[in-house]
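The following block contains the structure, expressed as structure tokens.
As you look at this complex, bear in mind that one protein chain is not there, while each of the others sits in place.
This part shows subunit A:
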Amino acid sequence: MFCEKAVELIRELHRMGDGQLPAFNEDGIRQVLEEMKALYEQNQSDVNEAKAEGKSELIPTIKFRHNCLLRNQRCIAAYLYDRLLRIRALRWEYGSVLPTNIRFHMCAEELEWFNQYKKSLATYMKSIGGEGGLDITQDMKPPKSLYIEVRCLKDHGEFEIEDGTVILLKKNSQHFLPRWKCEQLIRQGVLEHVIS
């Protein structure tokens, strides 16, 4: 049956229901596009024949293929759109710099889209909240205190806080830091929030 390849793409995304981004399936997309091209050409020649020779019995077949074309189109559009939703979510979960293994899963156009999204978000955040702008990706949970106790889960290197002191984030070391500085690192799994 037609359109099996296209549904395979959808299944691939559906299996990862939590929003992880699987590698861009360039090969799958190409196969679907080839099938669509073949369907289109067959339909084109059948339409010409039906018109020229008045063969109206071909119409059911033409409609059949046309439905397959629409179906393939829907699957591909949904595949690309759902991936964009996932990529947008990455900006909020990881911050503006993505780990390389995730970047490898994106195609060139998706990287371009991610950069554009990053830019528009930054422009928006600069335009609100007075002089310095407002980072709306901060304080996803309401803060209880300005400083929190954190423990390093892996070596992260040097880290500068607002008064200019540089601290070394070494595995298993514990620090008392401004909450807004480390919220992102906690989300990324570099630091762990310690509650005594």
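The rule is short, and it goes like this: a residue touches a chain if its C-beta (ideal position, glycine included) is under 8 Å from a C-beta of that chain, and two chains touch if they have at least 3 such contacts; residues count from 1.
Assume contacts and distances are computed from a predicted model.
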Per UniProt, what's the omitted chain called: "DNA replication complex GINS protein PSF3", "Ras-related protein RHN1-like", "Magnesium transporter" or "28S ribosomal protein S11, mitochondrial"? "DNA replication complex GINS protein PSF3"
Which of A:L70, A:L111 or A:I167 touches the missing chain? It is A:L70
If I consider the whole complex, including the chain that's not displayed, which of A:E34, A:E93, A:E109 or A:D155 touches that chain? A:E93
Cross-chain touch to the chain not pictured, restricted to A:Y40, A:Y81, A:F104 or A:Y124, is A:Y81
Hey, which subunit A residues sit against the chain that's not shown? 1, 3, 7, 10-11, 13-14, 17-20, 46, 57-58, 60-61, 63-64, 67-68, 70-71, 74-75, 77-78, 81-82, 85-86, 88-90, 92-94, 99, 101-102, 140-144, 148, 179, 183, 186-189, 192-193, 195
